[in-house]
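Encoded as structure tokens, here's the structure I'll be asking about.
A single protein chain has been omitted; all remaining protein chains appear in their positions.
Chain lettering (A and B) follows the sequence in which the chains are written, and residue indices restart at 1 in each chain.
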Amino acid sequence: MKGREMRAGAMNRGRTGGLRRAPQYLALAAYVVFLAFPLVWLLSTALKTPQEMAQADPTWIPREPTLANFADAFDEQDLVGAATRSLVVALFASVITVVIALPAAYAMARYRSLVNRIAIGWVLVSQVFPFILIIIPLFLILRDMELVNTLPGLVIVHVTFTLPFALWMLQGYVRAVPPELEEAAAVDGAGRLRSITGVVAPLLAPGVVATLLFAFISSWNEFLFALVVLQDPDVMTLPLTLARFVGPEGVARLGPLAAASLMATIPSLIFFAIIQRRLKSGLMAGAVKG
Amino acid sequence: MRMKSALAAAAVVALAAACGSGGSGGSGGEAAKPGEPVKLNFLSLAWQKESLAANKQLVEEWNKANPGIQVTYVQGSWDNVNDQLVTQFAGGTAPDVIHNDSPALSGFAADGYLLDLSDKLPAELKSDIPQQSWDTVTFDDGKGKQGVYGVPFLQESQVIIANKKLLDAAGVRLPTTEQPWTWDEFSAAAKKMTKDGTFGVAWPMKSPVNKTLNLALNFGGTFFQTAEGKTTVKVGPEEKQVLQRIHDQLYKDKSADPAALGQGTADPLPAFYKGKFAMLPAGVYLRQQVAEQAPDGFEWVTLPPLKGTTTQQGAVSQTLSIAQDSKHPDEAMKFISFFLNGPNQAKLAKGDWLLPTSVKAAADPSITTKENGWDVATASAKALVVAPFLKVNGFDEWKSKVATPVLQEYYANKITIDEAAKRLVEDGNQVLERYQR
Partner (left out) sequence: MTATVTKPPAPPARHVRRARRSRRSREMWLLMLPALVPVVLFSVGPLLYGIGLAFTDARNTRAHETTFVGLDNFVQLMGDDDFWSSFRIGVVWSVSVTVLQFLAALGLALLLNQNLRFRGVARVLAVVPWAMPPVVIGLMWKLVYHPDAGILNSLLGTDINWLADFSLALPAIIVVGVWTGMPQTAVVLLAGLQGIPRELYEAVEVDGAGRWRRFWNITLPQLKPVIVAITSLDFVWNFNQFGLVYVLTQGGPGGRTRLPMLFAYEEAFRYRYAGYASMLGLAMAIVVLAVLGLYLWRQMREAR
């Protein structure tokens, strides 16, 4: 009985495909509205005058759009310089993180030994113990290595603190690849390395991309460490620059802040737009439906 | 094996580096070689457009006139300056000249991170700023010695920003600096203005403690008492006055807008412009936002501080301090005395819409004009006295663990005034105990 219904369902799918998808489109639209509405808000706020911003009945479309907020934001702060530095830091930090995490994650997932159990334990401990409590000792180490006030210092910190996540996630993705696939390739006569690059790598690509994205965005948005490590105006990164539009007690200059935040959000989105295609692995293209 | 021992060695090195800290060797600006200019870092928290411009311009002016002492302007932010300083002080890399406010100074002074300026202050600067302002920056150094840990320059007082149309329509006597409203008159006026969905007043009490404590001085409420070297919390009839009066406006007279209660100071402004309520008690700086944002045709006035038994209010001032680790304290002092001289303070005060401590600056025509309520605001500085809580060791913890939740619950009508008083005192004394061991 049950089986018949299901088979019938499977046949139906072909015919009423368009209609069947309607709820899915609706759900997706709901998600997108819920998650992406701030983009519209940022844009609208960035274009408003102070008077319009303080209206009790806010509108989405500014009545008298102005570019003054952008002008103020770029006049007062070196946003372009800060964004460039942030980009360099985030690119280095994310690429280094993934490059060193990938082999280690593979080892953690495939070799069972005491060492990698310790490694897994370590990854968790380092995430569980509150970051704010180790910020001072870490700062002192950086100072003694003369890395304070330098961008490489910041890159090192970002790598150190995204590494646990990267390891943890990547070993999850490696585990999700059935070892049999790898063994099968090895039996086929491919060398070990070849079996990794040829079989495992394509399956891992989406996971690597997700991890890369995580590392990039974490670094791009990281605030607290940049705050204490960087002191000269000419090494400051973007999050520090943005914080300057906020005053005491959460009072902020919303207009310039929104304008600057818009400029800070878009690079991450572009970066994601470029690499999101890779979230679909070469081998798996179109495989997973329904 | 070899690798393991190498790793172990690395771990030891890292540990040693971490433990052997002790704040050795400050690096707030490198030691100047002869012939090279001294370099100072100036951490500023200015954030408003006009004040940012004023700050940058003054630094530029200084750098042009003093090739031997070059100041780098570093912009920080109020939100996280505390985290930044605690960490950088621990590492000995804090900026030379530090902008902050007096409540934060007492902690850093007791920690030994700030330089005592007592015998560095030039006479001219010292005499230009009245003693009551110096009191806001005079603290115990943690070992029982009093020192001056900053130069106070901008102060805030609580005034009332009012919707002129609603005020006029109520037909009440307009208060002046000479003849301010008493709290009774204020309550009566608020009641009169409450009608047709309009409230007389709005009390944004998201952070209720400083506001309440500063106003409590109107009735002589100090909240703390010290006997035999031991400080305890005190909530008597004087302290209860302001608490009760605000509570009455909310729940007895129903003349205060309940929606504003959980908001930050600036959050009710949209409703204010719309005429949802007539009066907003606020710090003088809020005038800036009103002037910038109010819709065309919206008329507003600044009313002078209220009078209880006195018009006294607790003062908090913004300050410039010098780091203990600074290599060039004398040069830093020179820069500060330039930066905070009369004319410059007037510029800074105007930029931040606050009140200067400098007597010379307070007479500056630009901040005594009728426009935007400057005359009322500047005159209100006379009633500022040092807030007693500034000197209480452990105030910060009392504020955040005890007073904030208790006052929030009281203003939300969840507990009675006696329960509130009891918790403020009993839980409070327990907190203070920790600092008096």
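We take it that a residue touches a chain if its C-beta (ideal position, glycine included) is under 8 Å from a C-beta of that chain, and two chains touch if they have at least 3 such contacts.
Source: prediction; values computed, not measured.
Chemist: Any idea which of B:E50, B:D83, B:D248 or B:D375 touches the chain not displayed?
Modeler: Only one of B:E50, B:D83, B:D248 or B:D375 touches the chain omitted from view, namely B:D83.
Chemist: Which is it among A:V89, A:L163, A:A185 or A:V235 that touches the chain not included here?
Modeler: Only one listed residue reaches the unshown chain, and that is A:L163.
Chemist: For the chain that's not shown, point to the residue among A:L47, A:A73, A:V177 or A:V235 touching it.
Modeler: A:V177
Chemist: Just the residue numbers, please: which parts of subunit A touch the chain that's not shown?
Modeler: Its contact residues with the unshown chain are 3, 5-7, 9-10, 21, 24-25, 27-28, 31-32, 34-36, 38-39, 41-42, 55-58, 99-101, 103-104, 106-108, 111, 113, 115-116, 119, 122, 124-134, 136-138, 141-142, 156-157, 159-161, 163-165, 167-169, 171-173, 175-178, 181, 203-204, 206-207, 209-210, 213-214, 217, 221, 223, 238-239, 242-243, 246, 250, 252, 254, 257-258, 261, 264-265, 268-269, 272-273, 276-277, 279-281, 283-284, 286-290.
Chemist: Which parts of subunit B are in contact with the chain that was left out?
Modeler: Given the touch definition above, subunit B has residues 3, 7, 10-11, 14-15, 17-19, 23, 82-83, 86, 89-90, 107, 110-113, 141-143, 206-207, 258-263, 267-268, 270-271, 274, 276, 324, 394, 396-397, 400-401, 404-406, 408-409, 412, 414 touching the missing chain.
The rule is short, and it goes like this: only the chains that are shown with their structure count from here on.
Chemist: How many Å are there between the centre of subunit A and the centre of subunit B, using C-alpha atoms for each centre?
Modeler: Distance between chain centres: 38 Å.
Chemist: What part of subunit B is in contact with subunit A in the complex they form?
Modeler: 14, 17-18, 21, 41, 47-49, 52, 72-80, 83-84, 86-88, 90-93, 95, 207, 264-266, 269-271, 273-274, 276, 289, 292-296
Chemist: Which positions of subunit A touch subunit B when the two form their complex?
Modeler: My answer: residues 50-51, 53-56, 72, 76, 135-141, 143-145, 148-149, 223-224, 227-228, 231-233, 243-251, 253.
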